[in-house]
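All protein chains of the complex are present and in place, except for one that has been dropped.
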Amino acid sequence: MIGAMIAPDTPRPRAPISRRADYRAFRLITTRWMDNDVLGHVNNALYYSFFDTTVTGWLIERDLIGLHDGTMWMVAETSCRYLSEVAFPDVLTIGLRLGKLGNSSVRWELAVFRGEADEASAEGHFVHVHMNRQTRRPTPVPDSIREILATMQI
Amino acid sequence: MIGAMIAPDTPRPRAPISRRADYRAFRLITTRWMDNDVLGHVNNALYYSFFDTTVTGWLIERDLIGLHDGTMWMVAETSCRYLSEVAFPDVLTIGLRLGKLGNSSVRWELAVFRGEADEASAEGHFVHVHMNRQTRRPTPVPDSIREILATMQI
Amino acid sequence: MIGAMIAPDTPRPRAPISRRADYRAFRLITTRWMDNDVLGHVNNALYYSFFDTTVTGWLIERDLIGLHDGTMWMVAETSCRYLSEVAFPDVLTIGLRLGKLGNSSVRWELAVFRGEADEASAEGHFVHVHMNRQTRRPTPVPDSIREILATMQI
Partner (left out) sequence: MIGAMIAPDTPRPRAPISRRADYRAFRLITTRWMDNDVLGHVNNALYYSFFDTTVTGWLIERDLIGLHDGTMWMVAETSCRYLSEVAFPDVLTIGLRLGKLGNSSVRWELAVFRGEADEASAEGHFVHVHMNRQTRRPTPVPDSIREILATMQI
């Protein structure tokens, strides 16, 4: 199944499929009946809601979401590679790790795990930019936050 | 605004922002109140629903969606780069063009245009794999379909 | 089809199906591929997003949404009766009229029209309460707003 889903005409060698041990934090997501589309599997757009929920949930739980202090995180870029299907009523676990910590941006890397599976059903990335909420311009990530983010590196 | 949204730490040079003339087909999308998240703009995941709707709508309208003939299109990979914010009640136009036509896969390229704007608010890609619905394995795109797809190249 | 969808065991007599002329304002909604569920039609929950978009859009366009003046509208109750199926790529028109204007609440009545159809595919209601945003308690709808709302009665 998994091989079948990889775009077969892509010339560049594919990275090996990641496993749970490749991630640092995890979030449980229950699927919903409405997530399944006509093909009977979770629609491709919703994987980004799972990524978004995992990153934002992690930030909220550590009080790093900003908003009240005049900063905010804005999404600059996302991607997802779909490896095998998931469908309601699957319970999913989303893995999260820090990919790269820039001056004012963070590259998060994520994966979707179905039920008890150890191999990812999907992998993606999510670039967050730390912004001044008023000016909507990038602002450096302060050292106090960098320290916490750094713990998410694998 | 636009520069502000580009991840500032990314070293590689950015492609110029695409315009309507860079796309071949267009689909109108009305935004919904629920599309806006807490930050007051359309949530990042929903851009993929706009891409998905545009590609699938184009296929359905040309009777290329398969399903009844034992084939189907499955999404293998997607990405989006967010350039500037859009929000309800904006009306959006999604631009579509063929990026690359492989043996059994198609790379679509898309952009989101806000209201009457000529510069894209977001750009992305969407890789569809032509599958045998039963075996769920890639199957070559037949010549009759290739000809129609080829008209979408810019 | 329409009769088929009405719960057949319901003893009370059904109201006649409403038509476009029974409503005062209209909003166009484009369906999305993801709106269709496994049964190939728009999922029941999304009708409420169409209602919500229509009421909130109408309020925003008349600058009656509050928020910046310390008030807000909160939804207290909603319902929908599904009469016939709609599905992507249908374009929908949502009809809106004022049902009842209370001291601090508004009962909106809505209907979903498919394509050019004159008979509703679904009908529902939506009760909005005018609230003080800080105390989150109901606050009377001021006369200036009552006058505008009253124009929506049929």
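Letters A, B and C mark the chains in the order given here, with residues in each chain numbered from 1 onward.
Heads up, the rule we're going with is that a residue touches a chain if its C-beta (ideal position, glycine included) is under 8 Å from a C-beta of that chain, and two chains touch if they have at least 3 such contacts.
Model, not experiment: these values are computed from the prediction.
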Partner chains on view for the chain not depicted: A, B, C
Option touching the unshown chain, where B:34, B:65 or B:101 are the choices: B:34
Touch criterion as defined above, residue of A:70, A:89 or A:142 at the omitted chain: A:89
Absent chain, residues of chain C that touch it: 1, 4-10, 38-39, 43-49, 51-52, 72, 74-82, 100, 102-105, 107, 127, 129, 131, 135-138
Absent-chain interface as seen on chain A, which is shown: 28-30, 32-34, 49-50, 52-53, 56-57, 60-61, 88-89
Touching residues on chain B - with respect to the absent chain: 33-34, 36-38, 40, 43, 45-46
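Methods note: only the chains that are shown with their structure count from here on.
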Centroid distance [mean C-alpha coordinates] between chain C and chain B, Å: 30
Whole-Å gap separating chain A and chain B, where each centre is the average of the chain's CA atoms: 20
Numbers and ranges of chain A residues touching at least 2 other chains: 38, 43, 45-46
